[in-house]
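Just below is one structure, and these are the notes that go with it.
Left out: one protein chain. Kept in place: all the others.
Up next, subunit A:
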């Protein structure tokens, strides 16, 4: 309030303002700050998946303030969220990263009563259950790190406390990507990653916390190891898993390991690799080059991940209000539609429906055959009429999650073992 010249406050306007403020708090209007909010700039950083310039442009159009986006890889995101709290206002991070970063106190809890669509957020992010009958998958399930005890809380609580750590924005179920034209037979199980048939033509991602999960899915499918919890392995389980993969590596099973999205696309598109861990948009990137590529559903289920936006502890006042407006806007449907047209899911799918055509909704969400050409948001064709999405509907895919991306108690030990595997 000391910046009087900017807003033109005099004693009189202050008084009327105070009266209006009382009135406004009784009848909350979303755009009270409409004039000042234009000067706000929010700095968001996160992984490339949801840091899209289209979103920033739309924010400027719809909300009036500026959103600056920085895209980094998962490791760099964790690093920045943990060590440079003043460098961002909004952190777009994954739930397993949240488990690492939240205890630092760099993010602030969010009041769910300010989130208009809170009640419509899918169950996965609230009580952990997609449908009331679902069982909760292993790993760092989003709801388990989604709530804290109150403002200023550094802990996680199991129930819906009204204070969220991250507002869920985007999630998906991951599986193996394959080149059907080069394999020429059905692939049904995670075990195929280590099938000697694909010696020198397989790949796995070199991001330890995710790679170990894919490795565990394979070892479990092979029947070699029975895990208590793949998302929280014991040292013995880690040793066994890495031993199996080290042996495969020495036998020349892997062509390469990849760390960035582009690397995975290039490995697949060039035919260096025919089966590998992959992310959904990488599949679409390969497909859009006219090369057949399938995100193969496997009988053991998916390895899933979820991301959300968290607010920096340094946010306050007008900027904080703007951030809440941004979150409400995020869940109101446009972004959801934009993301779902790339194969991700929105945390509030029903609001996204209004921003998608019936054909798009049917193809991406309901798993129905496309009635017309499906294009990605940039207008490139992704599927033709009659095509069905790999893995089917939302409930088929998210209902078959075997494990969530996770941080283990034995994380440091796991990382060392993973480094040994890479160096072996």
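FYI, a contact is a pair of C-beta atoms (placed from the backbone, for glycine too) under 8 Å apart; a residue touches a chain by one contact, two chains touch by 3 or more; residues count from 1.
One rule holds for everything that comes next: contacts and distances are computed from a predicted model.
Choosing from "Fe-S cluster assembly protein SufD", "Iron complex outermembrane recepter protein", "ABC transporter permease subunit" or "Integral membrane protein", the protein name stored in UniProt for the chain missing from the display reads "ABC transporter permease subunit". Taking the complete complex into account, A:82 is the one of A:82, A:116, A:183 or A:222 that touches the chain left out.
From the options A:41, A:57, A:135 or A:270, the residue with contact to the chain not on display is A:270. Note on the undisplayed chain: of the listed residues A:156, A:227, A:258 or A:338, the one touching it is A:258. Of the options A:41, A:57, A:316 or A:419, the residue whose C-beta touches the omitted chain is A:419. Mapped onto subunit A, the footprint of the missing chain covers residues 75-76, 78-79, 82-83, 100-101, 103-104, 200, 203, 206, 208, 249, 254-259, 266, 270-272, 407, 411-412, 415-416, 419-420, 422-424.
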